[in-house]
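Only one protein chain is missing; all other protein chains are in place.
To keep things simple, chains are lettered A, B and C as they appear, and every chain counts its residues starting from 1.
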Amino acid sequence: MNVTDIAFWIFAAIAVVSGWRVFCTDSMVRASFLLMLSFIAVGLIMVLLNAPYLGIATVFMMAVEMMVMALFMVMYMMNPAGLNPMMMVHQHRFSIAAGVFVFAALTGLIVVTRFSSNPVAPDAEVVVGLGKELLGDSMLIFETAGVTLLATMVASVILSSRSGRFGEADTGAVPPPLEPGGEPAGRQPEQASGHAHHHH
Amino acid sequence: MTLIALTVAWVAFLLGMAWYIAVLDGLWAAAREGRAPRAPLANPLYRCATILRQQSNLTEAPDLLNWRLAPALYAGLAGTGVALVPFSSASVLADLEVGIVWWGAVEALTVVVVFLHGWSANSQLGLIGAYRYVAIGLPVMLISMFVLIAAALPAESLAVPKIIESQRELWNVIRQPLGLPLFLLLGLSLSFRGPFNYADSADIAGGTAAEVSGAPRLVWEFARLAMLTAVATVAASVFLGGYLGPWLPGPVWLVLKTTAVLLVSVGLSHQLARISPSRMMTLIWTVLLPLSFLHLVWAGVLAL
Amino acid sequence: MTLTTILIVAAALIGIGLYGTLSQQSFVMLMMGLELMLNGVMLAAVGFWSLTAGGLPTGQLLTIIAMAVMAVEMAVGFALITAVYRNRQADVTEGLTTLKH
């Protein structure tokens, strides 16, 4: 076992254990940063696999995404810090069984399959290769990704922004009732949306 | 052996530069108040001793693990930032092929660490600092990435040593004049000083550090200074040619350039006024980001 | 570090992610499960690229596309959660019953 192997096993253990702890911790902020830790460990494994660019880029992309994830946790969770522990799960046994089954099936497949060995040369200029690919044969993929990202930006702004051109986005919104067919429960958006001048 | 020697050298460099920034800050404060500075060189050390003698504060039910980890990780990230920079053409601690990508990761992780620091105290003012910092820290990152990518164009590489070597004839600060000022703004944001002090400002009683005293506070304040040092070291290498220079040996040039960049940064942080976070966010997206686009186009056309 | 071990680690991540996706009630935690599955997929893709594809550039591109999918999923997912929350104040999957009636 050489240094690379030891490093791989450490990173792999971090990735799997922190990925598992995501669903066990009560604190939502901890959960999103545990997921980030899992991504960072996978990124470092990628560096070991001769993909330094992809690995390090995973680290920064995921750090940003999990930061935003943590913000949304605070916005949408009753109890973002897990001060009173709770499990919010459904079909729990089925989910565990599905997860274990998929892992076992994949592992079985992996163990019986024989993979051809054609490793990347240690001195290969992988970033240059990626750049050439982006600007050459895969140019259309690259530009399509641009359009896709534009569509994402526009869609997420339309869906999430409150102050639209046609008035506030939550005008007329009704919270769900506690019982089916009952009275709307919780905050009434009309009263809280800054239209106090209607009452004059 | 070289690994250990370089690590020790970089940690010593960080400590020395942190002391230097603290001295500059003291001198600046004295000049603003129109009084003669008292023991300006020893003052940072007195301050260290004072903080260390304090009791470490605790709050009700904090996230203690993250609260103690956040300052340590922040300082560690600053350390990995300087590790990318070579002292001379032969000595680089982290010889990463994708150095400036790692620098991007340092910026992103800094936002995470500062948020955690403000979050884990379970105190209102700390959280306000944390939320504000994310609003500014995220978009500022884009600007610095554009600026660094522009510097990578003539070097045809993402490694910091190659970017330095590409400046043998002409430093990037002349070739790409907008780069250094934009990058210095990032430095102020990463160590939240002056116009970019949205995390630890006085209007929220110290923000993320409002509840922090004793050794954790010492580590936190050191980490802020170390992060500014890391930014200055990277700036000195990417825009001012790093260890390149006539007559003197490489490491001396690097130290000289870093101290000069730090002097300018500290000056900016004491001179510029702060605006409200929402205005700053608009300013970043609508003024600074287009400026960095412009900078990239300029660098691109020049590199053809 | 062989391809087999890498793929088993990836399979473990996918399994845990699937568990999270199926079991979590809250929208945001459900997305964490999806992300964890994509994490495993990315690891497997880079493993194949590095050890059997001989460094074919398109293999790296595949990973980047997976990452882009993740970014799109997050941005649109959170935007949808915001829209749903704004209109119905629902933050768990059980809160959405429109399709049942």
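The rule we apply is simple: a residue touches a chain if its C-beta (ideal position, glycine included) is under 8 Å from a C-beta of that chain, and two chains touch if they have at least 3 such contacts.
In the analysis below, contacts and distances are computed from a predicted model.
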Task: Among "Na(+)/H(+) antiporter subunit D", "NADH-quinone oxidoreductase subunit", "phosphoenolpyruvate--glycerone phosphotransferase" or "pH regulation protein F", the UniProt name of the subunit that does not appear here - done: "NADH-quinone oxidoreductase subunit"
Open item on the list: I'd like to know which visible chains would be in contact with the absent chain if the whole complex were considered.
Closed with: A, B, C
Task: Full-complex contact with the absent chain, from B:114, B:164, B:210 or B:244 - done: B:210
Task: Hidden partner chain, touching residue among B:33, B:60 or B:169 - done: B:60
Open item on the list: If I consider the whole complex, including the chain that's not displayed, which of B:36, B:90, B:202 or B:304 touches that chain?
Closed with: B:304
Task: Which of A:39, A:53 or A:103 contacts the chain that the document leaves out - done: A:53
Task: Touching residues (missing chain, whole complex) on chain A - done: 3-4, 7, 44, 47-48, 52-53, 57, 60-61, 64-65, 68, 71-72, 74-81, 83, 127-128, 130-132, 134-135, 139, 142-143, 145-147, 149-150, 152-154, 156-158, 160-165
Task: Those residues of chain B which, in the complete complex, touch the missing chain - done: 3, 6-7, 10-11, 14, 52, 55-61, 68-69, 71-73, 75-80, 82-83, 92-98, 100-102, 104, 119, 121-127, 131, 134-135, 138-139, 141-142, 145, 149, 152-154, 156-158, 205, 210-211, 214-216, 218-219, 223, 278, 281-282, 285-286, 289, 293, 297, 300-301, 303-304
Task: For chain C, residues in touch with the removed chain - done: 64, 67-68, 71-72, 74-75, 78-79, 82
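Simple rule for what comes next: only the chains that are shown with their structure count from here on.
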Open item on the list: Quick check of your reading of the touch definition: is the inter-chain graph here a line, ring, star, complete or other?
Closed with: line
Task: Chain centre separation (chain A, chain B; CA means) in Å - done: 28
TODO: Report, in whole Å, the distance between the mean C-alpha point of chain A and the mean C-alpha point of chain C.
DONE: 6
TODO: Give me the residues of chain A that touch two or more other chains.
DONE: 53, 57, 61, 68
- [ ] Give the residues of chain B that touch two or more other chains, as numbers and ranges in rising order.
- [x] none
TODO: Under the touch definition given earlier, write down the residues of chain A that touch chain C in their complex.
DONE: 4-5, 8, 12, 15-16, 19-20, 22-23, 28, 31-32, 35, 38-39, 42, 45-46, 48-51, 53-55, 57-58, 61, 65, 68-69, 72-73, 76-78, 88-92, 94-96, 98-100, 102-103, 106-107, 110-111, 115-121, 124, 126, 129-130, 132-134, 137-138, 141, 145, 148-149, 152-153, 155-160, 162, 169-170, 173-176, 180, 186-187, 189
TODO: Can you check the complex and tell me which residues of chain A touch chain B?
DONE: 27, 29-30, 33, 36, 52-53, 56-57, 59-61, 63-64, 66-68, 70-71, 81, 83, 127
Open item on the list: List the residues on chain B that touch chain A in their complex, please.
Closed with: 61, 63, 66, 96-98, 101-102, 104-105, 107-109, 111-112, 115-116, 119, 122, 131, 134, 138, 141, 158
